[in-house]
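Below you will find the structure I want to go over with you.
Excluded from the complex is one protein chain; the other protein chains are retained at their positions.
For subunit A:
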C-alpha cells in the first residue's frame, strides 16, 4: 500500500546564509577584526582600491579574493606581502557566507585588524547574501555608464559607502559623475559617497577616513 502525505518543511534558504553570516561576524568580533565586503561592477576598480588601502592604511590587513577564477586578483594582493586567500566561485556570480566560512580558517585572524573581502564583480546577486562583514562598500566607475546606479537600486540601498571611481575619464566616456552621486543619494540618503580617481590616488584618503569612521561607530 502507498499513501500520499503532505509534509511541512519550512526550510528557509536565505536564513541558512544569514545564520552562517552571523557565525562569521561573531568569530571576527572575538578577534577584534573589522571586515569589509567590497562589491561592485566588473572592472570598476575593486582590486585597485583594496591594493591602495593595503598600501596606505594603518593596521594589518588580510584579503579574501573572491572571483569566478580568483588567482588573478589574489596574485595582485600577494605581491603586497599580506595574507591572501583566493576563493573561486566557479559558475556562481556572488560569494555567500558558506563559501567565506570555509576559508576563514586559512586567515590568521589573531594577527590582523582588517579582513577585506572582494566579492565577484556583480551589482545584482550579492544583494541577497550577507557575508558577515561589518561594512559594505559598493564600487562603480563612470565607464559603466551614469545610469548604473538607478539600474541597480538594491545594492546601493545595502551600501555603507559608495565609491564612484575613474571620475577623471568621465568626459571621455560621456558620463555625468554628479548624476551618479545624486542617484545614490536618492536611493540611500544617509550613505557616504566618494568620487575617486584611484589611478592617481585621488579620493583615497577620504575612503580610508570613511572606513575608519564607520569602524568607530
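Everything below uses one rule, namely that a residue touches a chain if its C-beta (ideal position, glycine included) is under 8 Å from a C-beta of that chain, and two chains touch if they have at least 3 such contacts; residues count from 1.
The definition used in the following text is that contacts and distances are computed from a predicted model.
Peer 1: Determine which name in "Hydrogenase maturation factor HypA", "YeeE/YedE family protein", "Probable branched-chain amino acid transport ATP-binding protein LivG" or "Methanogenesis marker 6 protein" the UniProt entry assigns to the undisplayed chain of the complex.
Peer 2: From the choices "Hydrogenase maturation factor HypA", "YeeE/YedE family protein", "Probable branched-chain amino acid transport ATP-binding protein LivG" or "Methanogenesis marker 6 protein", the unshown chain carries the UniProt name "Hydrogenase maturation factor HypA".
Peer 1: For the chain that's not shown, point to the residue among A:42, A:154 or A:172 touching it.
Peer 2: Candidates A:42, A:154 or A:172; residue touching the omitted chain: A:154.
Peer 1: Using the touch definition from the top, which of A:28, A:85, A:112 or A:127 touches the missing chain?
Peer 2: Checking the options A:28, A:85, A:112 or A:127, the one contacting the hidden chain is A:127.
Peer 1: Which subunit A residues touch the hidden chain?
Peer 2: Residues of subunit A in touch with the missing chain: 1-16, 91-94, 96, 124-125, 127-129, 151-154, 157, 186-190.
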